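Remarks on the structure that follows.
One chain of protein is taken out of this complex; the other chains stay put.
Order of writing sets the chain letters: A and B. Residues in each chain are counted from 1.
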Amino acid sequence: MSTAASAGVLPRVPARHAVSARRRARERTMEVLVGGAAIGAATLLVIILGYVIVRGAPALNIAFFTERPLPFGVEGGGVGPAVVGTLILSVLAGVLAIPIGIASAIFVTEFRSGRLAPAVRFAAELIAGLPSIVIGVFVWAFLVRGVIGHYAALAGAIALAIIMIPIVARTVEEVLRLVPQSLREAGLALGAPHWRVVLSIVVPTARAGIATAVVLAVARAAGETAPLLLTALGNLFFSTDLLKPISALPIQIYQYAASPYDDWHTKAWGSSLVLVGVIALLSLALRLAVRGRAR
Amino acid sequence: MRTFWRAIPAFLAVAVVAAACGGSGTAQPSPTTASGAAANPCGIPVTGKCSSEAQSLSGAGATFPAVIYTKWIDEYNKVTGVQVNYQAIGSGGGIKGITDKTVDFGATDNAMTDQQLTDAKSPILHLPAVMGGIVATYNVAGVTGIKLTAETLSGIFLGDIKKWNDPKLATDNPGITFPAADIVTVHRSDGSGTTAVFTDYLSKVNATWKSKVGAGQTVEWPGGVGGKGNDGVAGAVKSTPNSIGYVELIYALQQKLGAATLKNAAGKFVDANLDSVGKAAVGVTLPDDLRASLTNSSNADAYPIVAMTYLLTYKDVADKGKALAMARYFWWGTHEGQAFAKDLGYAPLPADVLAKVEAKIRSMTSGGQAVLPAQ
Partner (left out) sequence: MLVPLTLAGITLLILLDALPSVRRFGLDFLVTSRWDPVHAVFGAGAYLFGTLVTTAIAIVLATPIAVGAAIFLTEYAPRAIRGPLAFLIELLAYIPSIVYGLWGLFVLVPLFRSEIDPFLQRTIGQVPVIGALFGGSIVGTDLLMGGVILAVMVLPLLVAVTREVLLAVPPAQREGMIGLGATRWEAISGAVLPYARTGIIGAAVLAVARAFGETMAVTLVAGNSSTTIGPSLFTPGYTMASAIANQFTEASDPLHFSALVEIALVLLVVALVINTAARLLIRRVASGPQGLVI
């Protein structure tokens, strides 16, 4: 990102007399157009968030979080199982994905002499580019139909983990590259073996950056829907058994959005608000943490 | 291995969930309502909690009966504490789920085919649960009480009748002024028993439909918009002006959408209601495996598009606790559960069908041993 600093704002337009009115008008028009594009894009976010907040807020009450869904067409109840399910799935997926992601990043940056490192890096990039539904199909075939034998929370968590691994790996990789080479050399000069230097010097130095990676990955996984439809299935009840189907907020939003019931539509907005709220809090906390570290 | 995985959620539940949700992650057994306690708490009829049955079941399938199934689940949970998770993903999903054994039980509105039964891992039971009518539900501003013949209904879904003010519609509905608007047909985007029954009917009454489209859970629609599930179709009809779709009666009732009066095989225009839906089964003798089509009944007062919706289970279920929990749940649903049918727009099972269902439930085994105590 060293280029960021060098590409500054261009100098102002050359002195007035040097530029014809037509060129000046063109310059103004373009400035307005590109400015409009940027502001328009940012406004989109405000509009979408506005809708989510305005339409979702009325759905939020205690029952929304503590009760389970009522039968079709019956007003009331809540999406408690989905809230719990999303927490379990995200945490479990994180527990599975984060160590693997970090390990592969370390492998790629610190042990790059091997021929395998580029292959790992490339594979991570490709997995990151796969549509999540494809990962859902794979996990269904491998776990739901195969190893586990039925729809299960564990299958959902593994699908999310596969999505998270490349995100963690690539973000951590960027961070590790920023650790000064001199630190590594200092460690090695003291006679420490390579792995020791990595674990005791490089990784601790990059701690904050690794936290960034984790938050990014969790935020992304929490909102995934398509792979969960094929793996976690959904559950009307509170469930913490990893070998049973489990609910999740995105599944609930999907079911409720497509339904004809106004009460469920409101709950879909409410669920969206909770989901977006959690993700926003995570990324905001992250931004503050990063900024705090920079000072 | 399994115990290991089960230990993780316990940890998670304590560390993460319970803190946030006040321990709502655990099941709350409801007060036992066992009045006049039966000698065997695990027998039938179901009167309360049974400790030797599985405390949770996983089922998936038809959306057609989802309204009553989710109601049963809620009530049954109060009686026994058992958590029956039913995911309304479509009848195709019910059949696939039971075939692959990815769920404990399936649900479908149209019986499995011989081929599908052969593909399954072991013999499967079809247990009729309730009956329901499939209505042509529409959303045309200011228009109510539409009458449709089999010919106009199939013409609309074939795309031959494109506008609401088509002369064919006008002939059957002299009192109605239709708008000159395009008809938007709404059909299912997922594999659906409702679709199978609806297209089964259209195939019976329209030769062109039969040769061009045919009957099945997913067919190649000549046009229109897709919605997922009965609820998705109802949602799409509700939000799309000038649309017409097909859903189980209750979905139209709940949304206060119009449901067309259909001309039955006897030439009479009939509304879908509990009475006319129930009439479709009168005089029909179900085969031994209970698989049957009830559409286009020749009964003079019967509504023409009627389905018996099925619960699907293996005859022999290795897991004893699950086998018992399912047998008891199915028994409760087909007995006590029938009381909820009327309010929810379904027709209860006729007595002769129920007798056959009882025999089927009693025939369920686990490892070759009968699941329910002998009478």
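Basically, a residue touches a chain if its C-beta (ideal position, glycine included) is under 8 Å from a C-beta of that chain, and two chains touch if they have at least 3 such contacts.
Only a predicted model underlies this, so the values are computations on that prediction, with no experimental measurement involved.
Asks: If I consider the whole complex, including the chain that's not displayed, which of A:60, A:106, A:169 or A:243 touches that chain?
Replies: Hidden-chain contact among the options goes to A:169.
Asks: Of the residues listed, B:81, B:128 or B:191, which one is in contact with the missing chain?
Replies: Going through B:81, B:128 or B:191 one by one, B:191 is the residue touching the chain not shown.
Asks: Where the complex has a chain not shown, which of A:98, A:152, A:179 or A:219 is the residue touching it?
Replies: Within the whole complex, the residue contacting the unshown chain is A:219.
Asks: Tell me where the left-out chain touches chain A, residue by residue.
Replies: 1, 3-4, 6-14, 18-19, 23-24, 26-27, 30-31, 33-42, 44-46, 48-49, 51-52, 55, 100, 104, 116, 119-120, 123-138, 140-142, 162, 165-167, 169-171, 174, 216, 219-220, 222-226, 229-230, 233, 250, 253-254, 257-258, 265, 268-269, 272, 275-276, 279-280, 283, 287
Asks: Identify the residues of chain B touching the omitted chain, counting contacts across the whole complex.
Replies: With respect to the unshown chain, the touching residues of chain B are 60, 89-97, 99, 116, 119, 182, 184, 187, 189-191, 213-228, 236, 239-241.
Assume only the chains that are shown with their structure count from here on.
Asks: Name, in rising order, each residue of chain A that touches chain B in their complex.
Replies: 65-66, 69-74, 80, 83-84, 87-88, 91-92, 144-145, 149-151, 153-154, 233-245, 258-261
Asks: Residue numbers of chain B touching chain A in their complex, please.
Replies: 2, 5-6, 8-10, 12-13, 16-17, 20-22, 24-27, 56, 58, 60, 66-67, 70-71, 73-74, 77, 83-89, 100-103, 227-229, 231-232, 234-235, 238, 250-251, 254-255
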